[in-house]
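With one protein chain held back, the other chains of the complex are shown just where they sit.
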Amino acid sequence: MKRGLMAAVCVAAMTAGIAGCGADGGGEEAAAREITVWLTVDAQKNWPELVKQADQAFAARHKGVKVKHEYFEWTAKNQKLDAVLATDKVPDVVEMGNSETLGYLAKGAFAEIDPSRFENSEQWLDALRESVTWNGKLYGVPYYAGARTATWRTDIAEEVGVDEPPADWKELTAALDKIQKKKGDKFSAWYQPTRDWYTGMAFVKDAGGDIAELEGGKWTATLSTPESVKGLKNWKAVIDAYMHGDKNKDDADRYIVYGQGRSAMIYANSWEGATAADPKFDKTGGKLAENLESFALPGTKGGLMPNFIGGSDLVIPAKSDAKEMAADWIKGFTDTKAQRGLIEKGNLPNAKSLLAPLADDPETAAAARANENTWFVPMAPGWLQVEKKQVLQNMLNDIAVGKKSVEAAAKDADAQINAVINGG
Amino acid sequence: MSVPGTTAGRRSLPPARRGGADGGRRTVPNLLALVFAVTAGFPLYWMVNTAFKPARDALAPEPKFLPAAPTLENFRDALEVGDFWGSVGRSATVAGATVGIGLVVGLLAAVAVSRFAFRGRRAVIVAVLAVQMVPLVAMIIPVFLLLNEIGQVDRITGLVLTYLTFVLPFTVWTLRGFIVNIPKELEEAAMVDGCTRTGAFLRVVLPLLAPGLVATSIYALVQAWNEYLYAMLIMSQDNQTATVWLGNFVTSRGTDYAPMMAGSTLMALPVVVFFLIVQRKVAAGLTSGAVKG
Partner (left out) sequence: MSAADTSIARAPAGRPSPAPGPDPGKAPPGKPHGGGRGRGPRRDPAWAPWLLLAPTLLVLALVLGYPLVRLLVISFRQYGQAELWQGLPGDWQGLANYTHILTDGAFWSVVLRTLLFTLAAVTLTMTVGMAVALLLQRVSTWVKVLVNIVLVASWSMPVVVAITVFKWMFDSDYGVLNWLFSRIPGVDLEGHNWFTDSTQGLAVIVLLVVWGAVPFVAITLHAGLTQVPKELEEAARLDGAGPVKVFRHVTVPVLKPVIVMLTTLSVIWDMGVFPQVFLMRDGHPEPEYQVLTTYSYDQAFVVNDYDAGAAIAVVTVLLLLGVMAVYMRQMLKIGEVE
């Protein structure tokens, strides 16, 4: 408790621009001639021009201040961040996955920001806004989001006489059943890696269950409630019926496997279908590029399957000695123009107002619609540990390969989650 | 057998293998060795093969064992990602410094533990071995904090200092094995001829140590050239080394296999060439010290 308080005081002092905690922030804004920006390699590989654009906007306001960029793999970034945060030479802007932020927020690692400085802040997507909110205050700026969409091959659907994307769960399973029957059991009507917990948990939410619930200030795992178990069973039925690929793989190479042409449908990040259709990965001689069709995945009880909104936020470490300038850089990197650029690269923008027009465009409609029914991870201080310990992935894998029954696996996972979810 | 470096080459042609049955006697070993070479060489072959294949063939479900249309495209792609030459240059600097300093400093220590009798000698030898046992992964945070305190984060010197900690123990141990094998009479003779102790060492012992020095330097080179974890941790993007540069091909949207293989082929090349040049000396070197017991 004391520690939390200290962190809070620390953060308050820093955001007010008074002095540094541990770092000496004497005359911060005047002295800093350089800001350091940590992004993941995605920005470097897929939208470097947007970074450049933000740099230019920044340079116009801060003449002579250098922007130093560092790019990280997702796996390596936080390890280095943890170490660097212990020193006084911290980066000024850091990209954080929206499910990575919690533990850091709880420990006061990031500086509070004033949302009114940033464009569209009134409209920020809830899933992203929530991920940078701690005790009612904001500690970061939403960067971009990614929805999950179902993508299938119309050529295969047509083979079984289906020429419209399914409108509900019944239509979907009817079509998949036919495809599965026609293509035989070396083929996956729906290639769904079992360790992809975003999908597994969507089924849980869809059935009215949840991962964990907050009661009286304490989080308790709820995977073994009847609703959650029902959701897991629905998911297991899908795996049993349509997933005939490798049941032990995670979803990291789903687009590669899909590109190999032995499956009809995937439910994945919206960029994955497009990447699979890239000639580098499309091993079907271009069939993917010609026939891919995306649609919002229906829920089992009507409506849409609850969608996990993944995404990234940009935060300013509390120890940064150039918070003002850092905020200025973020401003330029998240304005409407930059968000349009991100949309072009297959991402969802950070704001509802920018998302709405996408529903009219057939290319982006499925992704935009997915935002109608979303879910997010429990905002618990120990959530990151649940994720890093792979509790959900291991549970789903155990269920899929029949190592454990749904009930037993859920119960074990609950115990593991309860052990860490309130920690911090 | 007691004088290192002189025996190895000569004895590599075993007298027992002379005679008419020679060709026949070698068939079986040759075949076995080829099987080994093919098996152990497969990952290498796959790396090089992929590097020259068009990127779209890299993941073909029916693997292509020879690039149908060899291309340099992957190499071009690789060179465009990030700062290849800069990172290779830094890797070379780090490796060079690690090897150089490691050898000199390690040699001094090796002389101390093999040519001097002093109390605590055994303790030093044991300690030098024992420090190798600390899992480096566990040391990430403490080492990082230390380097930060002495202002060596994101400095080449900081990285060299870190690498020295795992190169030095090996160097001391190996060179010690060589030095104890060099008869002291040789040094003494030189001193009788008027050399100082240092002079005798430089003129007599050092040349005989050459194979050992080559062996340890290769070891240090491979270590420093290939290390990833600490390079990633200590250096910033602007100062990254070549192994970290390779990480550029792994994004959340997948791994770019073909350019990555091209990049690693480029990276492996200098080491292999260097290695092949000094290889004969290594073979002689690594053991002439240790064999004597």
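Order of writing sets the chain letters: A and B. Residues in each chain are counted from 1.
Here, contacts are C-beta pairs under 8 Å (C-beta built on N, C-alpha and C of every residue); 3 or more make two chains touch, one makes a residue touch a chain.
What you are looking at is a predicted structure, and each value in this text was computed from that prediction instead of being measured.
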Study note, to complete from the structure: Contact with the hidden chain, among A:55, A:253, A:324 or A:407, goes to A:253
Point to revise | Contact partner of the left-out chain, one of A:107, A:205 or A:280 | key: A:107
Review point. Contacts of chain A with the missing chain: which residues?
Key: 3, 6-7, 10, 21-22, 75, 78-79, 82, 85-86, 103-104, 107, 109, 186, 245-250, 252-253, 256-257, 260, 319, 385, 388-390, 393-394, 401, 420
Study note, to complete from the structure: chain B positions in touch with the non-displayed chain are 1, 7-8, 11-12, 14-17, 25-26, 29-30, 32-34, 36-37, 40-44, 46-47, 59-63, 105-106, 108-109, 111-143, 145-147, 161-162, 164-165, 168-170, 172-173, 176-177, 179-180, 183-185, 187-192, 197, 200, 219, 222, 225-226, 228-229, 242-243, 246-247, 255, 257, 260-261, 264, 267-268, 271-272, 275-276, 279, 282-288, 290-293
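Just so we're on the same page, only the chains that are shown with their structure count from here on.
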Review point. Between chain A and chain B, what is the gap in Å from one C-alpha centre to the other?
Key: 41
**Study point:** Complex contacts: residues of chain B adjacent to chain A
**Key:** 55-56, 58-61, 82, 140-141, 144-145, 148, 153, 232-233, 236-238, 247-248, 250-254
Study note, to complete from the structure: As the complex stands, chain A meets chain B at residues 36, 40-42, 44-46, 68-71, 73-74, 76, 79-80, 82-84, 86-87, 89, 252-253, 255-256, 259-260, 271, 275, 279-281, 283
